[in-house]
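Missing here is one protein chain; the remaining ones are kept as they sit in the complex.
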Amino acid sequence: MADLITYRDAVADGIAREMRRDPAVVCLGEDIGAAGGVFKTTVGLQAEFGPHRVRDTPISEQAIVGIAMGAAMTGIRPVAEIMFSDFLACCWDYLANEIPKMRYMTGGQVTVPLVIRTANGGGLGFGAQHSQSVENWALAVPGLKVVAPSNPADVVGLLASAIRTDDPVVFFEHKGLFASRGEAAPDGHVVPLGEAAVARPGTDITIVALAATVPLALAAADELAGSGVQAEVIDLRCLVPLDMAAVLASVRKTSRLLIVEENPYQGGWGGTVASIVADEGFELLDAPIRRVAAACVPLPFADALEDEVIPTTPKVVAALRDLLAY
Amino acid sequence: MADLITYRDAVADGIAREMRRDPAVVCLGEDIGAAGGVFKTTVGLQAEFGPHRVRDTPISEQAIVGIAMGAAMTGIRPVAEIMFSDFLACCWDYLANEIPKMRYMTGGQVTVPLVIRTANGGGLGFGAQHSQSVENWALAVPGLKVVAPSNPADVVGLLASAIRTDDPVVFFEHKGLFASRGEAAPDGHVVPLGEAAVARPGTDITIVALAATVPLALAAADELAGSGVQAEVIDLRCLVPLDMAAVLASVRKTSRLLIVEENPYQGGWGGTVASIVADEGFELLDAPIRRVAAACVPLPFADALEDEVIPTTPKVVAALRDLLAY
Amino acid sequence: MTATVDAPRLLELYELMSVIRGTEKAAHDAFLAGLVKGTTHLAAGHEAVAVGASAALRPDDYVFATYRGHHHAMARGAAPAECLAELMSKATGVCQAKGGSMHLTKASAGMLGSYAIVGAHLPLAAGAAWSALLRGTDQVAVAFFGDGATNIGAFHEALNLSAVWALPVLFICENNLYMEYTPISSVTAVEHPAADRAAAYRLPAEVIDGNDVVVVADAVGRAADRARAGGGPTVLEAQTYRHFGHSRTDPATYRPAEEVQRWLARDPLDVASRRLSELGVPDQEITAAAARAAGVVADAVAAAKSADGADPAQALTDVWADGGHQWRT
Partner (left out) sequence: MTATVDAPRLLELYELMSVIRGTEKAAHDAFLAGLVKGTTHLAAGHEAVAVGASAALRPDDYVFATYRGHHHAMARGAAPAECLAELMSKATGVCQAKGGSMHLTKASAGMLGSYAIVGAHLPLAAGAAWSALLRGTDQVAVAFFGDGATNIGAFHEALNLSAVWALPVLFICENNLYMEYTPISSVTAVEHPAADRAAAYRLPAEVIDGNDVVVVADAVGRAADRARAGGGPTVLEAQTYRHFGHSRTDPATYRPAEEVQRWLARDPLDVASRRLSELGVPDQEITAAAARAAGVVADAVAAAKSADGADPAQALTDVWADGGHQWRT
């Protein structure tokens, strides 16, 4: 069997592979250098590539992504870290108004090949300002590619694609997955953007999941397997490009769809997926489309409270049972 | 017949009514004082209420909404203007992380009664950074109320509710509607938040619309009326609270649903509406749910290009015909 | 400088600082014992800033703090027990365990929150100060923030607007030399990241000894007086040092041993107790104050530990002012 590595270590591995391949790739962010990042996802990079290619910044989120953008427009491929995805709000102008629009509004004169990496999601008791799942914010902006891996090999393979594409990418690393282990990525591993994975094949119901909701969906599917139900779990991997072909193909087989997302229900990415299926897949459906998503509340601190708010395996199991009984 | 006033004038009227009623209501923003606002939506306010209650600010969007928040926490009811809704990105931390979370994360110790008004939407050739419809951004944040009126009387009535509620409200004024006219609001006019209006009753298909897509939907409905089809147009008025009861009641009658929204399809508010109907209203539907929304591109400058990107009456008519023929 | 704090008052402040120190140590132990989820940012070493400032402020003034804000909450009157309970996810937490360590808030004591986005609360303090002007009171508002916060946009916008509007707000930087693990000097070109920026807004500034509670009380008192009299904002940069790492179990190995020693030798508790001795307060009174503080902390730990866990039903309350979280019909 292949070596196991953590999702956390896969991040540094994935970045290092690209930095070795292409001298134009550089990293910047708060405490990413000697400290190796607050989540230890950049350990070893400064030692290997030096302080000019792996650079600590002041606490200036706008400067971080703004400087990355200016560098990307002029021949560099920056990988900028925004420590917690909640802080994307501090530089949202760059993600919403500058980076994604530059190419289009100049009539294609300029490209902006950069990656903004950020630690996303809850479940760790970090409270309302350090726990949000905000992949839906990025989805809402035309011109951003949106990636959110669920396992270490995908981290490496999707980072490779994200860094190599000439389009701007927001790369969501899930805090709840950092400690999880999986197979290491083979040399040269590249996962194309926009290809969902079938994380578990099945015939009876489709579960669409992303990042940390993939293991949740798998656990729920396992639980149902005991009662003879085979759920198919689709790991979207990316929100943009969005692999709706994979979702629709699965629903064609199962006729039932459950979407599991950590962002809040209202405005969540599942609404986009559901609405496409309710349009293009209307005739495939034998049951309502259901979404298990976060409640419309800020993330509370205490575990017992946070569990009430974000998706959990029991909630997924209950929703599956409901839909199967329809 | 009642007097006609413009949507633009209704804004200043609505604010003035509340400022007369409650001395705690104050306004702040860029060029809102002597200049009367770049859209002339605050004309007369500084003259009537003085420079302390109607205050010009530096170009400091974070300070504008941040100071409004601090004031709201301590007995004032600020109405802050962010000139173009695109600039909400410059202070998104306050809208996403601070204002909506304060009450919750302090266990209810603090309330934040403020209104952030902003000019939203396209169709006027202002280009990619001054034309976006970003009501979906606000929808995605638990703890914000989201209002987007379609006519002058609603502007006044919804402003009254927005300023009086103890919750933070983002109030989207549509640039494309400023010059439009409608009946003036009677004295004491208050429209509760979260009650959709039936802008046009009908039996054959439901069109859900908001702000500038309401007149689009009405025009399309009129066009179809020629062929004997009666479309019902629901003006949501608010995204939070969202009047799904009104939408579901209409679909119960019509069995067909078209959603018309100006924000981009991916991540747009219509996805949330569609997914609720695809779940709770699954059995009511005789046809797929369709959404006419903006394309996944930044807003282009030239009219001929912008029309390709945002909803237009012909696009709505085509979608209606499609669904009716299903 | 003439101390405006007399001996009996200084003994009270010493005791309060001791309570805070003890509570921070208890929080650290609780974290290591697995009783605290998420993260904590302890303020041990910073006590004199919070206690000195609070001593110079009025109960109706407003205070805004950062995620490293336990000391400010307690200095303004939050009980150690309710703070520890918050950290331990208990129903008796000062924010019902919905906020956690980074968001301690005691609104009834004018402590209007701890904010975990660096710099975000500076405009809020300006807003509270504006509110005081609008309502015709002579309250002042204070924002406490770290050295790292001086490089973020909100700092600039808040200072500029506060200066132009002559708001009664104090900007107090707790310069502890480091952001998380990176020295502030490596990312700032001026020596005093807060004070050296004040001139850009035509604001008065002072660099003060943040480990001397009397110095802090005096400086804050002067700045608050000026603000109340319509003289506008002041920037104070209090030099201090954290005794623990940045957060959680950070051993802070990035700090030179010599530097740590130098600062530990200037422990704010020692500075205060030396002052007490100089003022003629007998040793046994100082020891007695410390003992009382230890008792308060021990009781607080016991109370927090034995309290009920947070009520899951609370997860869905208090999003809206009506107490609920409904967003649709």
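Labels A, B and C are assigned to the chains in the order they are written; within every chain, residues are numbered from 1.
In the analysis below, a residue touches a chain if its C-beta (ideal position, glycine included) is under 8 Å from a C-beta of that chain, and two chains touch if they have at least 3 such contacts.
Because the structure is predicted, anything quoted here is derived from the model rather than measured.
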Check: shown chains touched by the absent chain are A, B, C
Filtering C:S18, C:S131, C:N160 or C:S247 for touch with the omitted chain leaves C:N160
Per the whole complex, from A:M105, A:A197 or A:L285 the residue touching the absent chain is A:M105
Among the options B:F126, B:F171 or B:W269, the absent chain makes contact with B:F126
Residue list for chain B contacting the dropped chain reads 30-31, 33-35, 38, 56-62, 86-87, 89-90, 124-130, 266, 295-298, 300-309
Absent-chain interface residues of chain A come out as 26, 52-53, 55, 57-58, 60-63, 65-76, 78, 93-94, 97-98, 102-111, 113, 142-143, 165-167, 194, 240-246, 276
Listed in rising order, the chain C residues that touch the chain left out are 151-157, 160-161, 163-164, 186-190, 196-197, 199-203
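Everything below uses one rule, namely that only the chains that are shown with their structure count from here on.
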In terms of mean CA position, the chain most removed from chain C is B
Multi-chain contacts in chain B, i.e. residues touching at least two other chains, fall at 93, 97, 104-105, 142-143, 240, 242
Residues in chain C with touches to at least two other chains are numbered 93, 95, 98-99, 103, 115, 117, 120, 153, 314, 319, 325-328
